[in-house]
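There's a structure below that I have some questions on.
Note that this complex is displayed minus one protein chain, with the remaining chains in position.
Labels A and B are assigned to the chains in the order they are written; within every chain, residues are numbered from 1.
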Amino acid sequence: MGAGKYISDVWSGFKSLLKGMKRTGYYFTHHKEIITQQYPDNRKELNLPERFKGEVVMPHNENNEHRCTGCQACELACPNGSLKVIFKNEMTPEGKKKKAIDKLVYHLELCTMCNLCIEACPSDAIKMAQTFEHSVFDRNKLIKILNTPGSKIMEGVE
Amino acid sequence: MWSFSDISNSIHEWLSGNFNPTWTLIIEMVLAGVAVIGLFAVLGLVLVIMERKVSAWMQIRLGPNRVGPKGIFQSLADTVKLIVKEGMTPAGADKFLFNLAPFIAMIVTMLLLAPIAFAGNFQLWDINIGVLYVSAISSLSVISVLMAGWASNNKYSLLGAMRSGAQIVSYELSAGLSVLAIVVLAGSLQVSDIVGSQADGWWIFKGHLPVWIAFVTFIIAVTAETNRAPFDMAEAESELTAGFHTEYSGMKFALFFLAEYVNVFIVCAIGATLFLGGPIPLHIGSWEGFNHAMDYIPSSVWFFGKTFFLIFLIMWFRWTFPRLRIDQLLNLEWKYLLPISMINLLLVTAMAILKWHL
Partner (left out) sequence: MYRETEIVKDFTATGEGGDMIINVGPQHPATHGVLHLVITLNGETIKKVEPHLGYIHRSIEKMCESLSYRQFIYVTSRMDYLSAHINNHACALCVEKGLQVEIPERAKVIRVLMDELTRIASHELWWGAMAMDLGAFTPFFHAFRERETINDIMEETCGARLTMNYMVPGGVMQDIHPNFQKRVKDFLQLYKRKIHEYDELVTGNVIFQNRMKGVGILSAEDAISYGCTGPVARGSAVSCDVRKVYPYEIYDKLEFDEILETGCDSFARYLIRIREMNQSIRIIEQLIDNIPTGDFQAKTKAVLKLPKGEFYTRVETARGELGVYIVSEGGTTPYRIKFRSPGFSNLSVLDKIARGGKIGDLIAMMGTLDLVIPDIDR
């Protein structure tokens, strides 16, 4: 190894360092490249894609009616028991007893957002909401009842 | 015109008019001490926020932007946090040395401020061996690192301290040799003389290639000496968690942190003084108008501008390069920097004898 190689080694090493500095220097002076989103400030502009899996919700129409028949498909599909259907007996106008859902209990603290319940639901009664700010101080607040109080099943959903 | 030297002179005159010489000296000492501590605090705050902003922009981030406009008071908030934090002393540690180490780091850094010319004719202590004093004192900083590493009774700290010891001792050499290049050219160790010798042009312009080599060597060596990335072997986050200050928390950690930043400031100030003319304004040949305009900028602005430019350079290194390995670090010093700076010193000496630089 001669002196020539020694010097060329030093020089090429030095050049590679300058190349890196040129790159960081470029970003130092070009603030338009910054892609940071200022999260709590941009809540209004924050548009999550409609498929984003935030939490399971049950949409109700304006008459407080949902589409859940209580078939328990979601409960069976759920890998970790986040969903639980509780039944009640309802009287139909004809005076017969009919089984209907009382509560659809949803354990958000257990849910892994795997989307299997939504896939399993035959009547599209539940869907994923785009909310994601789920943090609470009390764990019990994460146990949610998906159907609103007094809600009924929509006409024509079997 | 407003300048630091005028202020200090008028304070001196007013004090000597009102008190006897002994009291004047004591009061001036106290004032200088307060000024140094104030400078420390301000430098710490400014440099931390500067580092965070520089790193953020290089990393396509925004950086701190919550406390104060554009986040400029972030480091103040951090300081408050560090002050109220508990300063833990680990059970197995040597309590006395453990608590002493951060103060030694601070004291060494404070001592280093003495011979620095912050503006034209404004120095705490214009000692005639100024440059030697700086290199002598700065080599003491290794003691605090070793002390912290040893007293922590933590293997990571110990490894970090040992690395730091090897590193600082090695890089002192090439830092010293590159400083010597300027000393040879200026013919004096006194800081004011060195500054004076650059009145007709900074050494980096007058000294041709050898001074450039000395300058590059100096920057590399001081980066290593202050334990900054890519030579941050003593801290080496991904290897030794935090190196010698693994066990430190709260204000004791903050003192190390502060000492590191002020150390960076000081070595950059020395670099600016030796190579970039310190408080001397930029003059270009025969451009009379330009030179006059430059003269209107106060000398302190020149000094701080140059120093912060060098600090920015060192920060730029940190946020660009990966870290060296410990054996490569020592290889770089002993196989590359030291031979280069020795040959370079020879060249500079020849240049000084033959008066090529004029």
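Throughout what follows, a contact is a pair of C-beta atoms (placed from the backbone, for glycine too) under 8 Å apart; a residue touches a chain by one contact, two chains touch by 3 or more.
For clarity, every value in this text was computed on a predicted model and none was experimentally measured.
Visitor: Using the document's definition of touch, tell me which of A:Ala3, A:Ile35 or A:Met91 contacts the absent chain.
Guide: Per the contact definition at the top, the residue touching the missing chain is A:Ile35.
Visitor: Kindly state which of the options B:Phe19, B:Phe73 or B:Phe321 is in contact with the chain not pictured.
Guide: Considering all chains, including the one not shown, the answer is B:Phe321.
Visitor: Need a quick check: the contact residues on chain A for the chain that isn't drawn.
Guide: 12-14, 16-17, 19-20, 22-24, 35, 48-49, 51-53, 77-79, 112-116, 119, 128
Visitor: State which residues belonging to chain B touch the missing partner chain.
Guide: Residues of chain B in contact with the hidden chain: 55, 58-61, 92, 153-156, 159, 163, 229-230, 232, 236-241, 319-328.
Definition applied: only the chains that are shown with their structure count from here on.
Visitor: Give, as an integer number of Å, the spacing between the C-alpha centres of chain B and chain A.
Guide: Going by mean C-alpha positions, chain A sits 51 Å from chain B.
Visitor: Which of the residues in chain B end up touching chain A in this complex?
Guide: Residues of chain B touching chain A: 54, 57-62, 65, 316-317, 319-321, 336, 340.
Visitor: Considering the complex alone, what residue numbers of chain A touch chain B?
Guide: The touching residues are 10, 17, 20-21, 23-25, 27-28, 31, 33-36, 38.
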